[in-house]
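The structure under discussion is supplied below as structure tokens; questions concerning it will follow.
Only one protein chain is missing from this complex, and each of the others stays in its spot.
Showing subunit A:
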Amino acid sequence: MFLSRIVLRDLDSIDSPASMASSKKVVTRDEWERKLRDVKIRKEDMNRLVMNYLVTEGFVDAADKFRIESGTQPEIDLATITDRMEVKRAVQSGNVQEAIEKINDLNPTILDTNPQLYFHLQQQKLIELIRAGKISEALEFAQEELAPRGEENQTFLEEIEKTVALLVFEDVKNCPYGELLDVSQRLKTASEVNAAILTSQSHEKDPKLPSLLKMLLWTQDQLDEKAAYPRMNDFTTAELQDPSI
């Protein structure tokens, strides 16, 4: 990524009206790899990036092992990660009440100051009741818990309607709002919970690695307009594809 920026810079400085109109500059694989070798990146920085990813995503054991093996210090106390991961796990397995109680043990101000999160957790609870086929309980819960949320805050009404609509359909999985019953909904809620806990602990809720990859994508797009060069199209393999001429 740094390399493509250097090339962009070089191109800008040699641009002349004549070369603008003509075809793009071509960078061969050899040239590219040579320039790549010249770019220096510190190992400590790499390690910190990896640790940041593990910690933010909540991979406690991996973070601990990585700490031992690389000597990189985690940015937050690993014990707090364990707590957070238990909450996330509870949501992901559909044990919403357990998750709520754990969040409140961790920091009771989170749900009081995040009405949207609290609502989504209660919504998830209703979804789980419907999934388990406990229809009368679900109805009671919707009336006692979800309806007041709608009264307290109008923006939740639409979501409540969608969720309650699930109760109407015989074949819930295939009804209009069936995606609410999907595991992805649990993951969405879990992710929201994770972010809220991280924020309350003064930690950034997004890991830095995805931002770097986004920057790489953007930089390559910018460079595409000016040059043909070995492009990285698959980040998982980091393979370079020869420039087409």
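Just so we're on the same page, a residue touches a chain if its C-beta (ideal position, glycine included) is under 8 Å from a C-beta of that chain, and two chains touch if they have at least 3 such contacts; residues count from 1.
Quick note on the criterion: contacts and distances are computed from a predicted model.
Student: The complex has one chain missing from view, so what does its UniProt entry call it, picking from "Armadillo repeat-containing protein 8", "adenine phosphoribosyltransferase", "Gamma-soluble NSF attachment protein" or "Histidine-containing phosphotransfer protein"?
Tutor: "Armadillo repeat-containing protein 8"
Student: Check the options A:E101, A:E179, A:D221 or A:D242 and report the residue that touches the missing chain.
Tutor: Reading the full complex, the residue touching the unseen chain is A:E101.
Student: Of A:L111, A:I127 or A:I197, which one is in contact with the hidden chain?
Tutor: Considering all chains, including the one not shown, the answer is A:L111.
Student: So one chain is hidden, and I want to know which residue out of A:E31, A:E44, A:E140 or A:D242 touches that hidden chain in the complete assembly.
Tutor: A:E140
Student: By the contact definition given up top, give the residues of subunit A that touch the hidden chain.
Tutor: 100-101, 104, 107-109, 111-115, 118, 137, 140-141, 143-145, 148, 151-152, 200, 202-204
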